[in-house]
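One structure is given here, and the rest of the page talks about it.
Left out: one protein chain. Kept in place: all the others.
Let's turn to chain A:
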């Protein structure tokens, strides 16, 4: 019977070889794709159960991992003092999902980033569990606090708004506040029912506390867009800061019967006024006229030079591009297709209306570029990546987005105009004793009727930078809703100015 027994042996050998080959296939060949499968909760849970690196502002952590005695081992904790304030930037961590910096810097925080390879190797050899690296943000704690508390105290519990502050020379984001905000600790809870309940109620909230308005909300920039119009006008060579510019009580752009007025600001009434006066009193007639003089192509080119129609922030996901209209749809009844803006429409874009839309970050970038002699820097939030032991692995190098968004000459002229707007004009609430502040207000009409006539309240904007000649900080304040305030109170200077001032002071004090 030995012959068949040998045959059985060979058969058994093939059975085992088949098992070995198949296990090799599963554990070696397919391993990578199984580990990348988004349905693989094991991978998500493993990174969730690891000691994650800290997110820091200055020397203080704003997100840290605390050892706990449950199945996930580490709880993500956002120190309560700054939890809501920093939430739009830090984001939150949940099993299988992250937002904000928690998401964009996930590889560093979990320790899987190639930059941390050596650290990981050392940890492995020492027999220690690999720790994630730390992420140090560019945020200035004092500026962030001033921004968030300014919004909270000005807008009231029902309000909505956002502040972005940038260091003009580098593009470092010094403050990025969005109001209302949320407590990421509630979402990071290890109790799945509590976390999911917290998410549901935040998600259903009409005030959209989960929304990072600084990069996700775009609105009519209103008069703050006059910075772009003025820049285009000066760059075109047709106007200079010291020149007389056209003004008037009303302006009727070519090809329309619709008139643009100045909401009763008498300083704009003469047919010709100083450019500085036009900026100081935010004369709609002037800037509508300038936009028409420059033409839609140059207006668009100038807006795009400042970053419109594009995204620029790499450190957070979800930035929406701000808009300067590229074309207008022609109705099918008139042949369809698209056409260039008409002069009437261009006139409206010149005062930040029509379909011009901007995020707070975008207006901060415009302001920062003017403050930085015309050079636009890429805004960034991650300053440094560190090992768990706080050794710096990488420091972000500032990156120039546009060397000459405007020429240094133009930037200087614009600065002069904006300084006088704070000194003698509508932007005076942002004035700081002993410092030259450059600033501009914006109050963008929403809908066809004015607030005072029963329409919706306007959006209030404020942009500024200081010190004017050597800017340390450029700020954009956007107020979307302030229901506690009466119509007349909702104006860029009145509401936004003090917030911008507080943020600038927080930066300059250091």
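Please note the rule applied: a contact is a pair of C-beta atoms (placed from the backbone, for glycine too) under 8 Å apart; a residue touches a chain by one contact, two chains touch by 3 or more; residues count from 1.
The criterion applied here is as follows: contacts and distances are computed from a predicted model.
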Its UniProt record identifies the chain omitted here, from "peptidoglycan glycosyltransferase", "NADH-quinone oxidoreductase subunit D", "ABC transporter permease" or "ATP synthase subunit a", as "peptidoglycan glycosyltransferase"
The one residue from A:37, A:70, A:153 or A:489 touching the chain left out of view is A:37
The listed residue (A:9, A:257 or A:338) that touches the chain absent from the view is A:9
Residue positions on chain A contacting the omitted chain are 1-9, 12-13, 15-16, 18-20, 22-24, 26-28, 30-35, 37, 39-43, 45-46
